[in-house]
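One chain of protein is taken out of this complex; the other chains stay put.
We just call them A, B and C in the order they show up, numbering each chain from 1.
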Amino acid sequence: MSAPADDVFARQGFGAALGVVPPIALLLVDFVEGFADPEQFGGGNIAAAIDRSTLLLQTARRLGWPVAHSRIVFADDGADANIFSLKAPTLLRLTEASAASAIVPTLAPLQGEHIVRKTQPSAFFGTNLAPWLTQKGVRTLVVAGCVTSGCVRASVVDAMCHGFRPMVIRDCVGDRSIDAHDASLFDMSKKYADVMPLEALFAALSALPESG
Amino acid sequence: MSAPADDVFARQGFGAALGVVPPIALLLVDFVEGFADPEQFGGGNIAAAIDRSTLLLQTARRLGWPVAHSRIVFADDGADANIFSLKAPTLLRLTEASAASAIVPTLAPLQGEHIVRKTQPSAFFGTNLAPWLTQKGVRTLVVAGCVTSGCVRASVVDAMCHGFRPMVIRDCVGDRSIDAHDASLFDMSKKYADVMPLEALFAALSALPESG
Amino acid sequence: MSAPADDVFARQGFGAALGVVPPIALLLVDFVEGFADPEQFGGGNIAAAIDRSTLLLQTARRLGWPVAHSRIVFADDGADANIFSLKAPTLLRLTEASAASAIVPTLAPLQGEHIVRKTQPSAFFGTNLAPWLTQKGVRTLVVAGCVTSGCVRASVVDAMCHGFRPMVIRDCVGDRSIDAHDASLFDMSKKYADVMPLEALFAALSALPESG
Partner (left out) sequence: MSAPADDVFARQGFGAALGVVPPIALLLVDFVEGFADPEQFGGGNIAAAIDRSTLLLQTARRLGWPVAHSRIVFADDGADANIFSLKAPTLLRLTEASAASAIVPTLAPLQGEHIVRKTQPSAFFGTNLAPWLTQKGVRTLVVAGCVTSGCVRASVVDAMCHGFRPMVIRDCVGDRSIDAHDASLFDMSKKYADVMPLEALFAALSALPESG
């Protein structure tokens, strides 16, 4: 996006910084085999985002953050087919036991991490993710995952609506289309979230008071 | 967006048509004075979308569709300030009686049309819009409004998640940024909605059986 | 509840009839082994409600209604423990593969019927039940299940809030406490739903126009 566009948004009052307020949690959106594979739902910079997210996940675990992982899971018999799967019928292949719906091994959930099964773009819609975070007093949600312009963006908009400060980690989100990735990062940075590289998140964490 | 991107989406199974299934309702998103005015939140092709939407609204009324209009309305004392208004503090100026939050005169609601007050991008989040449509048995939601990459897109994603078939009318939605407008129309057409010009909606309506 | 109470409600305007408006769907709430068993979560008139519901389910299938079954299912590792399970920790035993969380054989779901996994009282909260019904144009939801004062009532309140007309079938809902059962049937009949015996539902269905 061009400088002129930036100007309009600044002049109209968009793009203020939210800042990191603890407690913090991590959400990994749909990092599953089917989205890691360019022959299925993958491509673009998704593989790079998965690689980079291992460091983020490690950090979250070291700091004791609540960690949630989302997966798209439709019923084996397609009984819960919906408008999303009408629009993209191949999604119905993502069933509980399908290889494509398994979280990639490098980001595999540990005991006690929350696995969110969903049939919509947002990890919040029709799930108990918001209550799970609320119950833990979480105020800031760090978001990684794929695809940036799809399930990540929908989850980020919902995270904001549910009252969490979304931090989108630029190098930990990926999309099959780089154009769509860039456009959604721009929109999110202006209206819904702070968007930053992983190094900037680490710097923000270092600047927090100890008790955070 | 380029042809190569289109290819990837088609190959992966995105972009199937939903089709218009009656009963049908109309949602006009945030066509208020503040978004009609380039000095406030407007610009780009929003004014053209407002003009074009008068014909759409006329049609909806003639056909007896349920019609809903959304407005952003924050409390006069800012007690309901949220993460969205942290990101864009100027939104707090949109209060019940502010000129900026009034629906534009050419699209002013009639008695019996539903006015949805919201403080989030989506007209569905934290409102009774979905139940209002469900109660009427609505299955297809025609969407006009602004801005395409913001409140329109968030409302369209939620409309789909709530079980409605969203029809986004390309010439009846507008954005302060044409780049953002185009990118969101592309994303919606692949994953969440049918995107079409008003003429194509009229053609689809003509093709419905009489009882529709 | 006594006649004087009834008087107050009538005078204040509560207790109007909703009526059956097609399309109609059936929701069976938590008819699982653990709630059929008085040694676990059962007792009272739950067994009788299960028996009676086989006839209701048969009818729903014959008429081609959408059918949904809810089950309480917590994660094997308790990662999704919530406030409800803090209040009643034994609920955490209801995991995907536990015998207690299996739907009773006489009401076992058929292919294409929707199985709603939930961790809250209401079958609507944190699930895709409302969109599933909305997508099918459903306007009336017939409800059976257990327990009347718990998951049935919470589901009925939410059904109403989501825009569906709830019909609670008095002899197809049960509770471990008959006092609680009676009190919730009274409340629902005044404020949230039509409450009727199965025979009255059959009579109402007979009175519908053919096309319904």
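Rule of thumb we're sticking to: a residue touches a chain if its C-beta (ideal position, glycine included) is under 8 Å from a C-beta of that chain, and two chains touch if they have at least 3 such contacts.
Just so you know, these numbers come straight off a predicted model, no measurement behind them.
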Displayed chains contacted by the hidden chain, counting the whole assembly: A, B, C
Of C:V116, C:V143, C:V157 or C:C172, the residue in touch with the unshown chain: C:V157
Contacts of subunit A with the absent chain, listed as residue ranges: 23, 130-137, 139, 161-164
Residues in subunit B touching the chain absent from view: 75, 77-80, 82-83, 111-115, 119-120, 125-128, 131-132, 135
Subunit C residues touching the omitted chain (full complex): 1-2, 5, 8-9, 12-16, 18, 40-41, 43, 82-84, 86-91, 120-122, 125-126, 149-150, 154, 157-158, 160-161, 163-166, 176-177, 179-180, 183-184, 186-187, 190-193
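One rule holds for everything that comes next: only the chains that are shown with their structure count from here on.
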Subunit B against subunit A, contact positions shared by both copies (same if over half, else different): same
Inter-copy rotation, subunit A to subunit C, in degrees (Cα atoms; steps of 5): 180
Chain centre separation (subunit A, subunit C; CA means) in Å: 34
Where subunit A and subunit B are represented by their mean Cα positions, the distance between them in whole Å: 25
Junction residues of subunit C - those touching two or more other chains: 131-132, 135
